[in-house]
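These notes concern the structure reproduced below.
Omission of a single protein chain aside, the complex is shown with its protein chains in their original locations.
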Amino acid sequence: MDDVEAIRQLKARYCRLLDTKDWDGYRGIFADDVVIDTTGSGGEVVTGGDAFVAYVRDTLADRVTVHHCHTPEIALTSPSTATGIWAMQDLVRFADGSELTGYGHYHETYEKTGDTWRVTSSTLTRLRMDIARPEAG
Amino acid sequence: MDDVEAIRQLKARYCRLLDTKDWDGYRGIFADDVVIDTTGSGGEVVTGGDAFVAYVRDTLADRVTVHHCHTPEIALTSPSTATGIWAMQDLVRFADGSELTGYGHYHETYEKTGDTWRVTSSTLTRLRMDIARPEAG
Partner (left out) sequence: MDDVEAIRQLKARYCRLLDTKDWDGYRGIFADDVVIDTTGSGGEVVTGGDAFVAYVRDTLADRVTVHHCHTPEIALTSPSTATGIWAMQDLVRFADGSELTGYGHYHETYEKTGDTWRVTSSTLTRLRMDIARPEAG
């Protein structure tokens, strides 16, 4: 598998392991010193793979989520580093029944160690975020 | 075209020929002895390409449908066999005006005969399925 395809499949697993709540598998997506910036969604900047997976798990483990990623723009910047931009859509059903439907772009960097690509940074910018509230009973 | 790209385009045609109701073209996607498991969506296990296309045609020929597939994880398991996982979203407008919006993953196997890849099995697992009912007039 070539490097661009390996990075495409890394992001595919990012989405699938998150939405199927496979937290051990999900941890393997990220470098130990990854920096994830979710301030564009009202979240935080989280540093470290363990810290980020704990943060996501606390927030989303009991929520139905869907993350879809589209049309990657991946560029190799050296034999072991790359950048990528992905269009994305996410859905989250919160405990109170409200629903987030969001759209935006992941701006990411990747690093290869041995044969394994991992995410080293990710910043999520938003085009729109819609919240639908459940109707009163 | 390499084998991974050929399988990506096979699934692209699966979606397009289904949504444009090209049933002869759609039949060509599937091996004669394909096994399709839609029990995760409340459907059936259907064996055989002819039987599956007849089943889909009976169910969806008169319905507006949209099937979108994302972020394939394709692995060649021999020169003529492969596995794939696809994130998916589908929309179906039923005769009573209700609307299905569903999300999940296709888990598939593929086989190459001559130069042609076909689907040999497909199981659809679901993250969520929403039904919107038309409002009373």
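As written, the chain order gives the labels A and B, with residue 1 at the start of each chain.
Assume contacts are C-beta pairs under 8 Å (C-beta built on N, C-alpha and C of every residue); 3 or more make two chains touch, one makes a residue touch a chain.
Treat the numbers as computed from the prediction; the structure is a model and nothing was measured.
*Asks:* Using the touch definition from the top, which of B:Ala12, B:Ala61 or B:Ile131 touches the missing chain?
*Replies:* The missing chain is touched by B:Ala12.
*Asks:* By the contact definition given up top, give the residues of chain B that touch the hidden chain.
*Replies:* Contact residues on chain B toward the absent chain are 5, 8-9, 11-13, 15-16, 19-20, 64-66, 68-70, 91, 93.
*Asks:* Give me the chain A residues in contact with the hidden chain, please.
*Replies:* 4, 70-73, 85, 87, 89, 103, 105, 127-128
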